[in-house]
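Before any comments, here is the structure.
Note that one protein chain of the assembly has been removed; the remaining protein chains are unaltered in position.
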Amino acid sequence: MGLETWIEVSRMDELGRQDTPVHRIDARVKTVTTLLFIILVMSFSRYEVSALTPFFLYPVALLFLGQIPPRSLLMKILVAAPFALAVGLFNPFLDHRPVSAIGTMSISGGWLSFVSIMTRFLLTVSAALVLVACTGMHRLCAGLERMGVPRVFAVQLLFLYRYLFIIADEGSRMLRSIELRSAGSKHLRFRVYASLVGHLLLRSMARADRVYQAMLARGFDGQMRVLHPTPLRWSDWVFLLGWTAFFVAARTWNLAGMLSGPFMKGAS
Amino acid sequence: MSQPIVEVRNLNFAYPDGTAALTNISLSIEQGEAVALIGANGAGKSTLLLHLNGYLNPSSGEIRIGGTRLTRETAAAIRQAVGMVFQDPDDQLFMPTVGEDVAFGPLNAGLPSDEIEQRVTSALDRVGKKHLKNRPPYKLSAGEKRAVAIATVLAMSPDVLVMDEPSSNLDPRGRRRLIEQLRSFEHTRIIATHDLELVVEVCSRVIVLDGGSVVAEGSAVALLNDEPLMLAHGLERPHILRHLHPHC
Partner (left out) sequence: MHMADALISPAVGGTMWAISGGIMAYCARRVKESLKDNLVPLMGVLGAFIFTAQMINFSIPGTGSSGHLGGGLILAVLLGPHAAFLVIASVLTVQAFFFADGGLLALGCNIFNLGFYPAFIAYPFLYRVIAQDRYVSARAIFAAMAAAVAGLQLGAFSVVLETKASGLSDLPFGTFVLLMQPIHLAIGLVEGLTTAVVVSFVARARPEVMPTASSLAGMPVNARPVLLGLLMATVFAGGILSWFASTHPDGLEWSIAKVTGKEEVAGRESGCASAHRRCRKQQPSCLITISKRQQKPLPARSHPMKQTIPRRGRRGMPAHRFRDLRVASSHWLW
């Protein structure tokens, strides 16, 4: 599991708490920009490839300006890739009709749609990861709440995130103690599993009780309150409007096509 | 003013299934005192502590904090006056950053934001952890968590500090820092603990619980030195007393 994955989560959170110009941009602005990005990328038709390439500028730019090591993001993308890969990979094998050509080599529709799916995947996934790495869970949830997400849900995200490590740690300790007594077998039988999960659930509920006690002891009355927020600055507006303009331009005109001219002409 | 700040009279408490947890507990604590609540596991220390801020309600008897009787209506105000620090700091540090955790109490009290800021800074300063303000709780060591948990309560400017096993899981340095801090607080301190050496260093008075009732009460050194008494109630005489001058 378990612990390797959580190291990744905490690393992402650490990245999110750095202080770079990108990190200082308001979380709401970054979220809206990223959503716009994803929607526009996904609005291309299924065989579009070249027009998608200028969109890579967004995640790459944020990556560098936000001082995020590319390797950590790449690892996550690789982990998530097999799914899109699996679905898309069938296309080239099943659609052999040539639709265009590079030089003298013909390209089938299947390959094109496959590359399109993978490109889309890369773009959307990296945009989402970069968003979190440039913002951090805490600021992101605060931003979401100010954008209208119900407070109950934003608080829920924060609490879940807070207790994730603790519960996962308890779970892995219980699992380890089972493993040590299982004479080397890696099988977890159903009864043992159910007992482990049941105990973990009971301990989680007991912990929730204690947290509630602590909250009551500090005056909690059912309503979560927040400190006053900071207003948007001119840099936030520049970020939002600049990137929006770029996305719209890249969606309306094939910027890559313009640059690469005769390279990818359609077969017609 | 000679009125005790914490007064418990004939408190009885039973669990929902009927088992008696506390029987006829009476005690009174003066302002500024440091009192230890000691006893074997299951003696009822934590249960008693949970009554002091109204989390548990007694089956009979009454509790007075600063002269005010503790009822459902007065519980909210009393929780501002009685700050409780629980055994596991992870249960008390539930906000994304230390600063927000320390601000939680004052926020709930409805204080204006500049005062909240000021309280957060001074509370963290008091425990020597001002530099941790923007740290998330999972990045703290056990000693830091403990100190921050205390700060979350100090920010509410309570009159009484109630603590459940404050020195558990601390390394020697962390423990030493905790003891020094506890000695320096002017608040009334009620500490439930197994750490009898800490009791000797911090507390002037001791209340011994066994089986849900108070079995002894008096000067810390005198009672802790009483080896038969200690052994009879699942405790023992702390080593530190063997090496002190007998008249201390």
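Labels for the chains are A and B, by order of writing; each one numbers its residues from 1.
Note that in this section contacts are C-beta pairs under 8 Å (C-beta built on N, C-alpha and C of every residue); 3 or more make two chains touch, one makes a residue touch a chain.
Note that the structure is predicted; figures quoted are calculated from it, not measured.
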Where A:Ile25, A:Ile38 or A:Ile68 are the choices, the one touching the absent chain is A:Ile38
Tell me which of A:Leu57, A:Leu196 or A:Val226 is the one touching the absent chain. A:Leu196
Using the document's contact rule, name the residues of chain A that touch the chain not shown here. 1-2, 4-5, 8-9, 12, 34-35, 38-39, 42-51, 76-77, 79-80, 82-84, 86-88, 90-91, 94-95, 97, 99-100, 107, 109-110, 112-113, 117-118, 120-121, 124-125, 128-129, 131-132, 137, 140, 150-153, 155-164, 166-168, 170-172, 175, 186-190, 192-198, 200-202, 204-205, 207-209, 211-212, 215, 220-222, 224, 251-254, 257, 264-268
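Rule of thumb we're sticking to: only the chains that are shown with their structure count from here on.
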Centre distance in Å when chain A and chain B are each reduced to the mean of their C-alpha atoms: 43
If we count contacts the way the header does, which residues on chain A are in touch with chain B in the complex? 10, 13, 17, 137-138, 141, 158-159, 161-163, 165-166, 207, 210-211, 213-221, 225-228
Help me check something: in the complex, which residues belonging to chain B touch chain A? 50, 53, 55, 76, 79-80, 83-84, 86, 88, 90-92, 94-97, 100, 103-105, 107-109, 113, 116, 134, 136-138, 152-153, 156
